[in-house]
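Left out: one protein chain. Kept in place: all the others.
Per-chain residue numbering starts at 1, and chain names A and B are given in the order in which the chains are listed.
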Amino acid sequence: EEAATDTGEKKVVIKLSTKFAEEEQTAKSLKRVVEKINERSGGSLELQLYPNGQLPIGKNSMEQVVSGANWISVDGLNFVGDYVPDFNAINGPMLYKNFDEYLAMTQSDLVKNLKDEAAKKGIKVLSLDYLFGFRSMLTDKAVKTPADLNGVKIRVPNSQLYMYTLEAMGANPTPLPFTEVYSGIQQGVVDGLEGSLMTIYGRKMYEVRKNVSLTNHLLGVSAVCISKDVWEGLSENQRTIIQEEFDAGAKYNNDVTVELQKEYRVQLEELGVKFNEVDLPAFNVETAKVFSKFPKWTPGIYDEIQKELKEIRAK
Amino acid sequence: MKNFFRNIEVILGSIAISITVLSVITNVILRYGFGIQFAWIEEVSVGCFIWTVFLGATAAYKDKALIGVEVLTQALPERGRRFLELIIYSFLFVLTATLFYLSYNYTVGSDKITSALEVSYVYINSSIVVSFGLMTFYSLKFLVKDIILFIDEQRSVEKTNLVGKE
């Protein structure tokens, strides 16, 4: 470690790795957070942001965290789920009606316990609240009920949760690398995709398909994680600064995201994209089955989540 | 049987690449012909591809077929070239041994799991342990051979000098 700084603490350099590109909102929000932390710490902390997957992302970023690197990973919840499987369950299909319900869930005792489990595996979860938006269906024809997805090949990321969810919704889930999605739809390898408005607009997917059906089947959200050992090696003051700024950053990020989603919808409509409401209860019945498909998830986790949700909705 | 062990990398690599090709073809036929899709097929094909790469690289190293830049080597006289080769294989021995050591530690220490099959990465990461392990062994073999040759030459040079004096 380098020389003492003006606050008298040892200077710590931490790399922050995320898949999001500079122009995407999550990366923009993180840039603000990093700047604020570096400024507030008076030089005792230097967080370096590496967006756009310049450094390892996903599993590999999380592996860096677990191995005790000076590293912060900002990526999907499912990568914490590799270590504590129930993180996948709280972000399972069709649980939340809006962002606020999810944000209340991350404050619940259920999730607090999961964070403790993660800590045992060496992962300090700084935030689960960096929202990216609900995922919808982008297809040729409007989707109203599960029957409308019968035989329709939908691109999914190479993940079991997505495979089961889309299968439950009636579609033929087809894993494709993201770089092959656009041409894959164009050429008919797949008939459509599922993704957030951010992806549909930002990655120009509206050029190849014109119907968005608002299935909101999964919620795009990032977890911010740091090594537990690195975290405990920081001073009280450094920890406070980091935690407060990531919390404030999440709030800012989500406010902007809500606005952006409205804006993107308007822009997409101007580009000729049609938005369709779907029969949510019909899909919900089907996707509930997904929760029993994972042997690693705690049995009865679905009921527990529903119980928490009931309390959240009652408030 | 002796032949089998001499070509172990190529034989295992051939099996791995066959699985890659067959699984990708099967995937296309299943998807188009039957509308069936398995996420794990891609994972298996990429995993076998990684094994192919490291086994193939090991085989190429064993045959001294990996390419270098031979500007300096060609300018050197015969004995200088031998000496340089000693330096090269000493370096490669240290490098491959280091990579082997780190690969082993990394593989043993990792509890990362794959996306589709959700199995341990050990099945994939072992490829670097095996590859750099074998490369370390071959480096040592090359190095010992070079040292023996170098000493032999040194002796014969001394002998010639003695003969010349008589």
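In the analysis below, contacts are C-beta pairs under 8 Å (C-beta built on N, C-alpha and C of every residue); 3 or more make two chains touch, one makes a residue touch a chain.
Everything that follows uses one rule, which is that contacts and distances are computed from a predicted model.
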- Message: I want to check something: the complex is missing a chain, and I'd like its UniProt protein name from "Thiamine pyrophosphate-dependent enzyme", "1,2-phenylacetyl-CoA epoxidase subunit PaaC", "TRAP transporter large permease" or "ATP synthase subunit c".
- Response: "TRAP transporter large permease"
- Task: Would you mind spotting which of A:Asp100, A:Glu207 or A:Glu277 touches the chain that isn't drawn?
- Result: A:Glu207
- Any idea which of B:Leu95, B:Ile113 or B:Leu140 touches the chain not displayed? B:Leu95
- Query: For chain A, which residues lie in contact with the unshown chain of the complex?
  - Reply: 13, 15, 21-23, 48, 50-56, 60, 63-64, 67-71, 176-180, 182-184, 186-190, 202-204, 207-208
- Message: If the hidden chain were put back, which residues of chain B would touch it?
- Response: 9-10, 13-14, 17-18, 20-21, 24-25, 27-28, 32, 42, 45-46, 49-50, 52-61, 65-74, 84, 87-88, 91-92, 95, 98-99, 102-103, 105-107, 109-110, 124-125, 127-128
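By our rule, only the chains that are shown with their structure count from here on.
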- Item | List of chain A residues in touch with chain B within their complex | 59-60, 62-63, 66-67, 82-83, 151, 153, 157-160, 163, 172-175, 296
- Message: Can you tell me which positions in chain B touch chain A when the two form their complex?
- Response: 31, 35, 37, 39, 42-43, 109-113, 115-116, 118
